[in-house]
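To keep things clear, I will list the structure first and then write my remarks on it.
Missing here: one protein chain of the complex. Every other protein chain is in place.
Take a look at chain A:
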Amino acid sequence: MAARLLWRASRRLLAGAGAGAGAQTGAGLSTAPHRDKKRWLRAYLEQQRLEAPPQRRSEKPNWDYHAEIQAFSHRLHENFSLDVLKTAFVNSCYIKSEEAKRRELGVDQEMVALNLQDNSKLAEQGMSFSRSYLTQCFEGAYPDLPAKGIGALVDFLTSQELVSYVAQNLSIQDLTLCKEFPVPPDVLQRTFFAVIGALLDSSGPEKTGVFVRDFFIPQLIGKDLFEIWEVVNPMGLLVEELTKRNISPPEPRITRQLGVSTVLPLYFVGLYCDKKIIAEGPGETLLAAEEEAARVALRKLYGYTENRRPWDYSKPKQGLAAEKAISSN
């Protein structure tokens, strides 16, 4: 105790002497040591900062909406018409909450109605365009995949989680005008499709198609077909596919088996058509192995194996304009 008081007193004396000398000679700036915040106070303030509810970026200091929107369009290397883009970020819940606030503040009835348009039309345009574009892409790339499979892939790519993940990493969450924060995923999805619709209005279908391809198709990397598309009876589906191609139905045979009498047996079941093997799949039980073999066979038939050629991003898709005209009608 006494030592601490002595130490503090000596520090102040030294500081006083230093400040005094510095002020007299006028050489440079010497800051007198100020009393820092107490350790417990710093810990408390840090805890308050961490427990504070998340705030919108627009409510934090340093925010210029127009500049941010310009930067957004430059970042994506796209020319947006800024008015269309600004309407794309406006959500209906925002308009309702703003009108409610104005009514509560007692503003005149004429001033209550905001001059803002919704993004619902743009969102529908963007959604339908991206769905049709992705369907065409997949029909071109995997011609053997049936319509249900393509539909499942497109549904996965336009699902809420994926689209909201892409939108958050493109800072669309900061730019949306919405009532709740953090923005719920369906609102993010609608806003992202509205942005795509705005791009469609500004730049035309080809550039929008390139944009959709660049942001959605890489989300399929590393994903297996049957993770995305749930097939309940792969064996039945395989038999249908083989009858369509006039191949005899498959005959399952056990190819290898390990540890049959143990807790973890492993069976490899091979499917043979006309005595030739088409696929082989492992499993813990014989039924599981047969199902897995059917799935492997389907993957081979549809051309969605792991060692297929990676997606071709080089050439832009031609013939899209005609399709777009058809889809919009």
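Keep this in mind: contacts are C-beta pairs under 8 Å (C-beta built on N, C-alpha and C of every residue); 3 or more make two chains touch, one makes a residue touch a chain; residues count from 1.
Here is the rule we go by: contacts and distances are computed from a predicted model.
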Suppose you had to identify the omitted chain by its UniProt name; would it be "Septin", "Elongator complex protein 5", "D-isomer specific 2-hydroxyacid dehydrogenase" or "Large ribosomal subunit protein mL43"? "Large ribosomal subunit protein mL43"
Sole touch to the unshown chain from A:45, A:71 or A:107: residue A:71
The one residue from A:106, A:143 or A:310 touching the chain left out of view is A:310
Of A:61, A:106 or A:143, the residue touching the omitted chain is A:61
Chain A positions in touch with the non-displayed chain are 61-62, 64, 67-68, 70-71, 74-75, 168-171, 221-222, 253, 255-256, 258, 268, 270, 306-307, 310
